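With one protein chain withheld, the remaining protein chains of the complex are depicted in position.
Letters A, B and C mark the chains in the order given here, with residues in each chain numbered from 1 onward.
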Amino acid sequence: MEDLKTGAEITWCPGCGNFGIFTAIRNAIPILEEKGIKRENVVITAGIGCHAKIFDYLNLSGIYGLHGRNCSNSEGIKIANPDLKVINFSGDANGLAEGLTHTMFAAKRNQDITFILHNNSVYALTTGQFSPLAEKGWKGPSTPRGSYEEPFNPMSLMIEAGATFVARSFAGDIKHLTDIMVQGVEHEGFSFIEVLQPAVPYHKWAEYRERVEYLEKEPETYFEAIKAAKEKHKFTIGVFYRTTRPVYHKELYDDHNPVTQKISREIRLDKIRKFLSDK
Amino acid sequence: MEDLKTGAEITWCPGCGNFGIFTAIRNAIPILEEKGIKRENVVITAGIGCHAKIFDYLNLSGIYGLHGRNCSNSEGIKIANPDLKVINFSGDANGLAEGLTHTMFAAKRNQDITFILHNNSVYALTTGQFSPLAEKGWKGPSTPRGSYEEPFNPMSLMIEAGATFVARSFAGDIKHLTDIMVQGVEHEGFSFIEVLQPAVPYHKWAEYRERVEYLEKEPETYFEAIKAAKEKHKFTIGVFYRTTRPVYHKELYDDHNPVTQKISREIRLDKIRKFLSDK
Amino acid sequence: MNNDVFTFLVGGKAGEGVKKAGSVASHIFSSMGRHVFQMDDYMSLIRGGHNFSVISTAHRWISSHYMKANLVVNFDKRSCETHVNDIAENGIMIFNSDEQELENGIGIPLTSEAEKYPMKNLMFGVGAVAILAATIGFEKEEMNQIIKDEYPRGIENNIEFASTIYDIVYPDCGNKFFLEKGDRERPIITGNEAISLGAIAGGLDVYYGYPMTPASTILHTLAREAENFGLAVVHAESEIAVINMAIGSAFTGARAMVGTSGGGFALMTEGLSLAGITEAPVLIILSQRPGPATGVPTYTEQADLAFALSAGHGDFLRIVASPTTVREAYYLTAEMLDLVWKFQTPGILLTEKHLSESSMTVEIDLEKSKWAEPKMYKDGNYKRYQDKDDGISPMLFPPSKKIIKWNSYEHDELGITTEDAKKISFMHDKRNKKLETLIDYLKEQQIVKIIRGENNSNIFTYGSTYMSVLEALRCGSLNPTTVAPIYLNPLPIWELKEFKNQDNIVIEQSSTGQFTKLLKEKAGLNVRNTIKKYDGRPFDPLELSMKIKEVLE
Partner (left out) sequence: MNNDVFTFLVGGKAGEGVKKAGSVASHIFSSMGRHVFQMDDYMSLIRGGHNFSVISTAHRWISSHYMKANLVVNFDKRSCETHVNDIAENGIMIFNSDEQELENGIGIPLTSEAEKYPMKNLMFGVGAVAILAATIGFEKEEMNQIIKDEYPRGIENNIEFASTIYDIVYPDCGNKFFLEKGDRERPIITGNEAISLGAIAGGLDVYYGYPMTPASTILHTLAREAENFGLAVVHAESEIAVINMAIGSAFTGARAMVGTSGGGFALMTEGLSLAGITEAPVLIILSQRPGPATGVPTYTEQADLAFALSAGHGDFLRIVASPTTVREAYYLTAEMLDLVWKFQTPGILLTEKHLSESSMTVEIDLEKSKWAEPKMYKDGNYKRYQDKDDGISPMLFPPSKKIIKWNSYEHDELGITTEDAKKISFMHDKRNKKLETLIDYLKEQQIVKIIRGENNSNIFTYGSTYMSVLEALRCGSLNPTTVAPIYLNPLPIWELKEFKNQDNIVIEQSSTGQFTKLLKEKAGLNVRNTIKKYDGRPFDPLELSMKIKEVLE
């Protein structure tokens, strides 16, 4: 299992962009190990959708959660045991429709987790409905006349929400993606990584390859970041925003770890005795 | 009932900012009537919280919904009968915590409703917990050591989400607020109005009055709007953003109205017969 | 084996047109005037894996597929392995000889033949249709016409390919099966289509959904028909939005419906309770798949029954009914839409993947469908929650000069919030009266399906399992009395009384026997045995008939 694969049958479509994400994360983990992050400290969560199948394939511990809710699982893991490094895989419906509030609040809190958004701009697993990132006019089974909604801009949205590392990469550029993943996990705080992920029944790789472009220069200020997010087209990859502010679990209890530093029963009962005697 | 009051006992604290909002909306309705909007076409929704009590007091039809969910009620009303003008009252926990996703999507869709956010920066009715708009460090019963989260910026957040009219007003400036409300309701599309609303057990009116400032000039472009939202302090009132794009219900079915133009049973059965004969 | 039934099974990878081939086969049979039942088995993936469709057809009404097929067409090796035991006596299996060699069965070089065409991946289905056509003795012209109608893209290639395949198979098994023609052609629809049409017939104005198998195709069907019928059909951001939007629409008088599966339904329960207290008429389609949680998305189960019966906090009336057949799904949806409007309370149409996504020939008398009409306010003072003997307050919708307030808090008759002790119990009583009114109403309706038999035992079942049971009884030539309550809340105990102390057997698809418990606990029924299946698959009539036999003996 050294290549981080389980024995599970892979049921992504041949040519699916998720293979690229799968490869990149398997590349990233050993790099992170070299940098001192122990593999057993890395745990993953996934929502429900094609993206989430990575949970079965990746030989790492974690939670395969509910559609839209794994971000909360991730937060719960990190809060309970901050020693763990949490990588959160999400689809665009998972993380930006059903689960939008959780994603926004995890960013707001600057939870120290890495949120990987598999952006295929559809609800792939449920047969291709328009998603929060689908272009207006997109014809899926729930919008046969074309969707009526403008898509969100994940970069500016997450900057707005409070993410401290916001980047876009491409499932077809394993090197770039691996690098961004490593940076995302290393970053202390909420790292949001949008991955352009073609879904073959709905898009063409060629269109992606033609249009993908690198952000020339990493923006240095908030306004530069917003400008880049808004003015570059949505196939522009790179780090859009990077900043630092306190992470949630440290605000909550500095360096305490409720799981590894659990207070014993005896001490608890003594303190409860004290509590009651004051009542 | 010409002053738009029901007979219900008002149970806001003496001095509550909600009185100002209540007065302003009662001022706004007759102005809107003069402008040709019939009073019976105005319906209201409210979530749960102190803000929402306005539902009982205001002599207008509507839905007193669940905590965090009235925005969806509003959308459902507008979609079913676009002739109605929907005014949606929300608290900051209601609309930006429990209900954040709905608020974001109503903006994204440019639903033609008016969303009034009573910003008291606390969960007032549940005894003052920190809210999504509370300053970091705010001490409430759920955050006795001070909250750990940076507040959202409602102006830039709603611009980002897709609202087409975004303004801030103040419960202590009835004239300004009335005017903004009228503009909001008249605006075709999603109008978001944040109202600075002091809650007397938690804040002092004087602090608001001292700090409230008018936005000198309405921003003209998206970037100007974002700059104003980010760089002006949070007591700055005025219209931050105003733009036009198609509203949801018109995209959905042009000028059709499913309630008033309902297709008869006979025609339906004929069409079903046809459907079946093709099967 | 039942020899009045012919069964065709086609299997292959997702994306190879398996299901399409299945439904073309179904249409071939129905066009012969025969009855058809089609079950599609597919995995939760988009390309690859293993999918199959089984179509059973008979000269009489048929209510289940049979897993033992007379003709099996496998596109790939995995399919052969999966279906090796699914061949009926004297049945034949056709396999893809480019993938493997097999002793029993007729090999056809499907892949190499298909590769001669540009759209090679889409040819397999055409091939399956050609094989079927040959074996049941269709002339090539007949076959070509079908191919033209059903596979309109690349017609010439398709016909050429079909012809090749036809010619390959014909020598071995051309004309092998004789299918008698029936009286007339009937439409074939899925359960979800029946539900969609029933809703439209009943007066549906707006539908809200968030995709979730096996309910998604209601959203898709209605979205496609929205323009035609003047409906609003909205794919919203979550199931919570969905239910609350529906309540918003109901407030305007729009007949609103939503659909989901267990997980989405769970998210709707707070809204369900809101519908309870606001007395909002809203119909929820809950199409079950195996749970808990995400469970097994594309398979079938009946384990959300107990949840549906008491979902939502607080005391309020939830009407729960489950259709036993695709045809009934049509009538019942219209009827439930009518009931939720008559009684101003939420209703749940409980069904399963097996009904939602299976298709069958139906005969529907459209005129018989109900049309949802509430009791309307006439004159005088308007009070949204006016107390009435039957618990039902007349309705009024905006725009109106009268004030109409729907309230999630406990409220007085005007809909204004109250915390007053007397008013709280008064309003509880007011709402609780509706149950009796409803029971009186239902007592006049036929809401339990009873087929009297000769055995001394009774079989109880519900939902789509009813279809499996009927077919099992027929193929096993068994004749117990079968009882299937359509309404589960209120449970028609008045109709079930007579069976109380008899010898009762329950058949259901829940591992803990939720329906059995309901019958025992609410109706006080003596239940000797429960036949359960909870592996995600519907019952096979043959297997089930053997189990029933065992139990009856």
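In this section, contacts are C-beta pairs under 8 Å (C-beta built on N, C-alpha and C of every residue); 3 or more make two chains touch, one makes a residue touch a chain.
Everything numeric here is computed off the predicted structure, so don't read it as measured data.
Per the touch definition above, the residue from B:130, B:170, B:240 or B:253 contacting the chain not shown is B:130.
Note that of C:263, C:281 or C:347, the residue touching the chain absent from this view is C:263.
When the full complex is taken into account, the listed residue touching the unshown chain is C:294, out of C:190, C:294 or C:504. Chain A residues in contact with the hidden partner, per the touch definition given at the top, are 6-8, 38-41, 43, 45, 48, 53, 55-56, 59-66, 69-70, 72-81, 83-84, 101-102, 105, 252-253, 256, 258-259, 261-263, 265, 268-269, 271-273, 275-279. Residues of chain B that touch the chain left out of the display are 11-14, 48, 50, 64, 66-68, 97-98, 100, 123-127, 129-130, 132, 141-145, 199-201. Against the chain not shown here, chain C presents residues 43-44, 240, 261-263, 265-267, 269-270, 272-274, 276-278, 288, 290-299, 301, 303-304, 306-307, 309-316, 408-410, 418-419, 421-422, 424-425, 428-429, 432, 510-512, 514, 521-522, 534-537.
Following the convention adopted for this analysis, only the chains that are shown with their structure count from here on.
Among the chain pairings, B-C comes first (most C-beta pairs in contact).
Annotation: 36 Å between the Cα-based centres of chain A and chain C.
One finds 40 Å separating the Cα centroids of chain B and chain C. In chain A, the positions touching at least two other chains are 97, 100, 132.
Looking at chain C, one finds that residues 227, 237-238 touch two or more other chains.
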